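A single protein chain has been omitted from the complex, and every remaining protein chain is retained in its original position.
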């Protein structure tokens, strides 16, 4: 595939646009490394920073522990977004 | 990573819903920033198609009872 072709494909979302139900709240899973991102999240707490409450953090011993299947299972159960920090 | 995004695309989920960030232990404020930033992005994208499909199924089950 050419670089151009890839770019064009990236831009289009495979999802169909839809109406957002009123009771919907973004449900996000954050996979965080115990030693870096999780500690950063701790620090954010200690610093009493406020941020949007939609992200649920899952602590991994290391982001290397992340497996394809963890992310897929999250989506399978209807999660709206996943981010990994480490 | 690239493979996962490809997999999500084949199943009709926007790969934008998956993101990696690099973060150190000293980056508390950055964490808060990432959470906000990513949440906003997801809100803009709307609910995932899987969530919608599951919701629809739940509704139909309710009506069936």
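When the chains are written out, they are named A and B in that same order, and each has its own residue count from 1.
Operating definition for what follows: a contact is a pair of C-beta atoms (placed from the backbone, for glycine too) under 8 Å apart; a residue touches a chain by one contact, two chains touch by 3 or more.
By our rule, contacts and distances are computed from a predicted model.
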| item | value |
| --- | --- |
| Chain left out of the displayed complex - its UniProt protein name, from "Response regulator", "Ferredoxin", "Cysteine desulfurase" or "Oligopeptide transport system, permease" | "Ferredoxin" |
| Chain not shown, touching residues in chain A | 67-69, 72-73, 75-76 |
| Chain not shown, touching residues in chain B | 7, 10-13, 49-50, 53-54, 56-57 |
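Assume only the chains that are shown with their structure count from here on.
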| item | value |
| --- | --- |
| Chain A and chain B: spacing of chain centres that average the CA atoms, whole Å | 6 |
| Complex interface listing, chain A residues touching chain B | 10, 13-18, 20-21, 24, 26-28, 30, 32, 35-37, 39-47, 49-52, 54-55, 68, 71-72, 75-86 |
| Contacting residues of chain B [partner chain A, same complex] | 3-4, 7-9, 11-36, 38-43, 45-52, 54-55 |
